[in-house]
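Every protein chain but one is kept in place in this view of the complex.
The first chain written gets the first letter, and so on, giving A, B, C, D, E, F, G, H, I, J and K; residue counts start at 1 in each chain.
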Amino acid sequence: MKIIVINGPNLNLLGQRETSIYGTLTYSLLCDKIIEESKNLNLSTEIFQYNSEGDIVSKIHDCIGNFDFIIGNFGAYTHTSIAIRDAILAVNIPFIEVHISNIFKREDFRHNSFFSDIAVGCISGFGVNSYLLALRAAREYFK
Amino acid sequence: MKIIVINGPNLNLLGQRETSIYGTLTYSLLCDKIIEESKNLNLSTEIFQYNSEGDIVSKIHDCIGNFDFIIGNFGAYTHTSIAIRDAILAVNIPFIEVHISNIFKREDFRHNSFFSDIAVGCISGFGVNSYLLALRAAREYFK
Amino acid sequence: MKIIVINGPNLNLLGQRETSIYGTLTYSLLCDKIIEESKNLNLSTEIFQYNSEGDIVSKIHDCIGNFDFIIGNFGAYTHTSIAIRDAILAVNIPFIEVHISNIFKREDFRHNSFFSDIAVGCISGFGVNSYLLALRAAREYFK
Amino acid sequence: MKIIVINGPNLNLLGQRETSIYGTLTYSLLCDKIIEESKNLNLSTEIFQYNSEGDIVSKIHDCIGNFDFIIGNFGAYTHTSIAIRDAILAVNIPFIEVHISNIFKREDFRHNSFFSDIAVGCISGFGVNSYLLALRAAREYFK
Amino acid sequence: MKIIVINGPNLNLLGQRETSIYGTLTYSLLCDKIIEESKNLNLSTEIFQYNSEGDIVSKIHDCIGNFDFIIGNFGAYTHTSIAIRDAILAVNIPFIEVHISNIFKREDFRHNSFFSDIAVGCISGFGVNSYLLALRAAREYFK
Amino acid sequence: MKIIVINGPNLNLLGQRETSIYGTLTYSLLCDKIIEESKNLNLSTEIFQYNSEGDIVSKIHDCIGNFDFIIGNFGAYTHTSIAIRDAILAVNIPFIEVHISNIFKREDFRHNSFFSDIAVGCISGFGVNSYLLALRAAREYFK
Amino acid sequence: MKIIVINGPNLNLLGQRETSIYGTLTYSLLCDKIIEESKNLNLSTEIFQYNSEGDIVSKIHDCIGNFDFIIGNFGAYTHTSIAIRDAILAVNIPFIEVHISNIFKREDFRHNSFFSDIAVGCISGFGVNSYLLALRAAREYFK
Amino acid sequence: MKIIVINGPNLNLLGQRETSIYGTLTYSLLCDKIIEESKNLNLSTEIFQYNSEGDIVSKIHDCIGNFDFIIGNFGAYTHTSIAIRDAILAVNIPFIEVHISNIFKREDFRHNSFFSDIAVGCISGFGVNSYLLALRAAREYFK
Amino acid sequence: MKIIVINGPNLNLLGQRETSIYGTLTYSLLCDKIIEESKNLNLSTEIFQYNSEGDIVSKIHDCIGNFDFIIGNFGAYTHTSIAIRDAILAVNIPFIEVHISNIFKREDFRHNSFFSDIAVGCISGFGVNSYLLALRAAREYFK
Amino acid sequence: MKIIVINGPNLNLLGQRETSIYGTLTYSLLCDKIIEESKNLNLSTEIFQYNSEGDIVSKIHDCIGNFDFIIGNFGAYTHTSIAIRDAILAVNIPFIEVHISNIFKREDFRHNSFFSDIAVGCISGFGVNSYLLALRAAREYFK
Amino acid sequence: MKIIVINGPNLNLLGQRETSIYGTLTYSLLCDKIIEESKNLNLSTEIFQYNSEGDIVSKIHDCIGNFDFIIGNFGAYTHTSIAIRDAILAVNIPFIEVHISNIFKREDFRHNSFFSDIAVGCISGFGVNSYLLALRAAREYFK
Partner (left out) sequence: MKIIVINGPNLNLLGQRETSIYGTLTYSLLCDKIIEESKNLNLSTEIFQYNSEGDIVSKIHDCIGNFDFIIGNFGAYTHTSIAIRDAILAVNIPFIEVHISNIFKREDFRHNSFFSDIAVGCISGFGVNSYLLALRAAREYFK
């Protein structure tokens, strides 16, 4: 079972950026943890990060035939991108929405998501663990 | 580490009720699974279910000194109960919000929660696994 | 065919309470009239009244296997209780919403109902006759 | 006691139109049932149907001195016609609002009525029985 | 002149709960102060606290013939309970709304009250003194 | 200078209808007064009344080449008819909006007009004098 | 019969200010016309203009016992001043709202008035004639 | 294949009315062009225009068995008529919505249509060509 | 301890103005009662009333160094004046908001206050007693 | 006359993506049909597709001097991109908005377009024919 | 070139008031800096401050013939005063809106300005420099 993790804009700055919200773990350590947990769970996982909405759309298109599950944290695009939503719908691959921070504790414009209603489920607020729980949920999904 | 799971109104009918949304697993089997996973994770977990808002408020009060973590699925009260919200705030015990179904796929009045902004994090849409992932997240929270 | 009539908060004060809106008929006379009309229509009817939202939820659960039809006047909970709505959906028993007064003549917050869209039909504004017409409608429903 | 039933636009197509919503009973059979029940209840009832808002306004004017009670199903004009509302207010004849379908199960723009707050009461969702119950309610009204 | 003070959900935790908002005075000391001031003012006062909406409704019903004035702090139910509002209207006993904290300094959902427009008057923000001023206002009301 | 006065639905019932709002002057006396004042002001005035929106649209079309000024009281259509608005715009004849009652003292849905922004001016609340003042304003308009 | 005309802020600049909206007639000529028409109608009229909201409130207080009718064009305060509204209500003198321009053709924030619902009637859009028609309407009001 | 073109209120004034918006082509020339293009496309087309909402409803009813496709430009009723919407739904004949002008360039109240969501498709802004393109689209629809 | 009471527009008319809402006590008697109660409570109190928003702003500025507590009833400016709000914030003197009538029983535009969230507390609906209770609350505040 | 067709995100997946909405015609066949119809109509047409908003903006800039007409289906960017709107306005080339599906039958957030009010006209709901009709409309535009 | 700087309510307290928002520079030092920079830029500048809306309106009227440019910081009136807006429009003198603090970082009711859309431009958030930059912008405006 092959899983893709797609991270959206500004996540590359993790650990440097607004650490009171996002924590001090760096992006590369986040990736290491995801890969490590994937091995524990016998999942084959690849991770990508893009700042551009169009790049995310195109990457999702490329998932057809290559991945069985999408774990997505689209960052700011969560609240604005119908194009990425349409891409998820178009490729018809099961999808979990994750967030590092609890988006409901933040500005009003972060309370709305274009992805929650098309996701299998949502996990937010657990820092890096949001991803690790999502991996586990993905594995269960296929049982 | 002692964990309480509090379930809100109508969850006792699980498995009999709107099975296209909530699945066919009965409430007692749900409880069994939660207890079993708790043992795997070395957690001591108790589970309660109430149909009355006031009973949930009172039970949360009783958690002071008795439990270290609350996992709550307040069902319909998620969208209407400021009293339960206040109880959570009053006892000041860390809390995870879980939902069996993906509430964002459902009626508009289920999209708003009085709990998301005061929870450590939220997990929804994974059926019984929502609880199991929450147990794991709770355990990580204390590390 | 067995019918349950469930009345919500404050209906026990009927005849004493805001008589310009609700009329002077007392609650016990209301019950008598409902029972009498039930007999005329060859229906077996029981009547309950609760002030607590949770008690109404639990009573609705108890209807499974015991009643064929629910006639509900949930009073103030009409406008606030998703929990009772969920209970009605959960037990999957046909349901008619009744009101003694015409709720559309009153405060704005009484114009919205969480029950109208899941009821077979709605009858409001006819005083005690709202119940009697509902009994008749219930009988027709089964033909 | 003389009763007028006024039906609004498109009701003439009953039985041919969107039968999943309105049922298969034709308009002329609906009229027969209303007349039959009126006789049972010792009421003298006449039935009219118009597609034009202005015709309904004029017919309501003509009720002065000719009818004691109006049962109205103004169809789509329920949600848009202040002119018909004004006519009802102007003639000052008691009025019941009926609907064949449960309008609260349908599009949002059908949830608002310009008539509910000026009606004696409202009955909706019982198919042809909505009219028959209204006849009975009208008879009770005069007692 | 007999006065009842009815406190809503979570007020029993006073002094333990969110002390930056509600202060450190415990609930039992609050009760002592109210009783003491009542004696000073020659009022006979009893105090009750409930977490359940239905219990508050029922207690208000019991006031008929037993109390001359209601001082109510319905806590979170202030913002959600039409049932308690209806109970107040039903028993037709004069009523003052009090709050310990200034609800207008807090979350938006606490700015709306279902009681302000049916109260004689409102007093909020003065801690325990909100109750003591209300006792005085009640005494003046009868002069 | 030729003036047309167009009255909308229900105005024919003037004097019989809701006399606390519209007064006791009958429609035919209203017409007499308008004609009399027109003579005083050396204006040639004709008056029409329709219950149907379409008839008003058509009559406005007929004004081209026949009338120099329109005084309109479109009654309930004031708040709903874009079709009549379009007719006024189409014939490009100066227009005054009049109302017998002060529409701002009434229901919210009467506060909005589809005509105010395309009228030369508006006169409301003066009973029959609203028309007489409009005649005078029309005469001044041409000077 | 004594009439006061109260003009609000910026009306003193009439004839110099935004002449495409307000016309080229100067404020002093406006006053002359009002006085002249008052004589024609056997009315005793005085005119005042203030830029300050508080001055208008105080002047309205002074009307008690000195004037029988208020004609007010409160300019920008039409849309913002509850204080002037309260003054009008407090002195309980009949009042007509006038506007030189048609406020409904202008910015959205000019469409709402705090005075329309407490006025005898409203006249807007006729330039200086708005005042002259109001004088006539005031005279009729007392007949 | 038989097509009906139904035009709503004020379209009869085409060429005389607001020519900066609707162009100078007269209504009769519009009809000629539609008939000519229908012949080119081997379609049998009839054209009707009504100012009354009720007449349009009735004409749509008459289409049953007589026409295979409706091309409708309901003018102002586009934005207000649920009755015409219901008629289209009732007769269940495929339908294209056309507009001469681009309604999205105009007043806000013209941006909403009661027909767009029940049409096969929409064509607006191309003047008379909107109709000619609709004829072509209708022909393709049946292939 | 020195206290200033600042009254806003129209309060000078107390006792003459809308007595069904504000009661028949005159403004000068109101002042007498406030001074008398101040003496009872060993407070030094001065009272001012202004119709102009700017005058209130300036008076609040003058409080610096002269008064320890502000009791304000800003009348209509309660709902519109950010300038007075800013003055209160600027001088940083504790402040209680009082109202004679219960503003929540009145028009919608009186339900919002620019002062409630910056006040120590609010007292409304008790007539002259609102001020007397505020004096007592102010005295307690300093203990 | 040179025409550019610009397609937005996810249109490259046509025929694979949500075929119940978009049909089974593949993107390359869509392009073939557009080119073929262009030849029939003596138009020189080029087609581009981009997933990135920025690429569409840049391509529109490149149209200056190279194309006479833009036919745009900006997919999800229709509802979110002010940047593309600005590009269209900046290059000042006539533009038609097309959609394959009828966007008004879909989610609420697809009902708003940032392009409709700056387009010559809009064509939606006819599948591939939307483009073919647009080519024809473009050709007519230049006559 | 003569410039007037008009400051609104509470600005006289600068340096004493909410210094975390407005800084510690006193109002008289602010004035000194403005005059000094004016000299550097060869501008003749006068500065005024008023707490009363009406005084600002009158001062703006006085600018006619006396000043070539208005720099305005209307403080709280920015968000509430249509009267000052009208005065600016009436005198037709170019105008820059300045703010010491960044109003978009503050309460919601400070985000709306009645002046931004009629200003040449807006400068906010730079403390005293907001004024100095405005002087420079004014000088450029006349080149």
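Definition applied: a residue touches a chain if its C-beta (ideal position, glycine included) is under 8 Å from a C-beta of that chain, and two chains touch if they have at least 3 such contacts.
It should be emphasised that the depicted structure is a prediction, and the values quoted were computed from it without experimental measurement.
Counted over the whole complex, the shown chains touched by the missing one are A, J, K. Only one residue in the set J:Glu18, J:Glu46, J:Asp68 or J:Asp86 touches the chain that does not appear here, and it is J:Asp86. Between the chain not shown and the residues K:Met1, K:Ile64 or K:Cys122, the one that touches is K:Cys122. The chain that is not drawn here is touched, among residues K:Met1, K:Leu25, K:Ile64 or K:Leu133, by K:Leu133. Looking at chain J, the residues touching the absent chain are 52-55, 57-58, 61, 64, 80-83, 85-87, 89-92, 114. Remark: the residues of chain A touching the chain excluded from display are 8-10, 12-13, 16-18, 50-55, 75-77, 79-80, 109-110.
Take chain K: the residues that touch the chain left off the picture are 102, 104-105, 113, 116-117, 119-126, 129-130, 133, 136-137, 140-141.
The criterion applied here is as follows: only the chains that are shown with their structure count from here on.
The chains in contact with chain F as well as with chain K are G.
Distance between chain B and chain D, defined via averaged C-alpha coordinates, is recorded as 48 Å.
A straight line joining the Cα centres of chain I and chain J is 63 Å long. In chain A, no residue touches two or more other chains. Every pair of chains in contact is given here: A-B, A-J, B-C, B-E, C-D, C-E, D-F, D-H, E-I, F-G, F-H, G-I, G-K, H-J, I-K.
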